[in-house]
Each structure stands twice: as C-alpha cells, then as structure tokens.
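The structure appears right after this line, and notes come after that.
Apart from one protein chain that is not included, each protein chain of the complex appears where it belongs.
So, subunit A:
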Amino acid sequence: MSTTDSTRPAPITSGSTTPPVLVALAWLLVGVPLAYGLWQTLVRASALFTG
C-alpha cells in the first residue's frame, strides 16, 4: 500500500545551503549520548555470554 510518485510531493533533497558542519554537529549532539547508551548496553548484554 503506497502512494504513486506522481501525486507525491517531490522530496526536498537538492540544493542544500545548510553548512555541512551544522548537520554534522546536530548528529553528533544526538549520536554521542546514543553511542554511550549503546556501549553501556553492549557491556551489560555481554554478561549473557560471559555470566
């Protein structure tokens, strides 16, 4: 079940003038805590194989 391309607004993908640094910073801001959480969970999950 999906809409046809002709009736779908075009994806806004081209001609970005946003500085790539800003995009990278925004992703870092959310990526760093998420990576911390993932690492801590992996350490915890490893107990399943070592505990």
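Following the convention adopted for this analysis, contacts are C-beta pairs under 8 Å (C-beta built on N, C-alpha and C of every residue); 3 or more make two chains touch, one makes a residue touch a chain; residues count from 1.
As a convention for this text, contacts and distances are computed from a predicted model.
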{"item": "UniProt protein name of the chain not shown, from \"ATP-binding protein\", \"Putative solute:sodium symporter small subunit\", \"MFS transporter\" or \"Anti-sigma factor antagonist\"", "value": "\"MFS transporter\""}
{"item": "Absent-chain interface as seen on subunit A, which is shown", "value": "1-3, 6-13, 15-18, 22-23, 26-27, 29-30, 33-34, 36-38, 40-42, 44-51"}
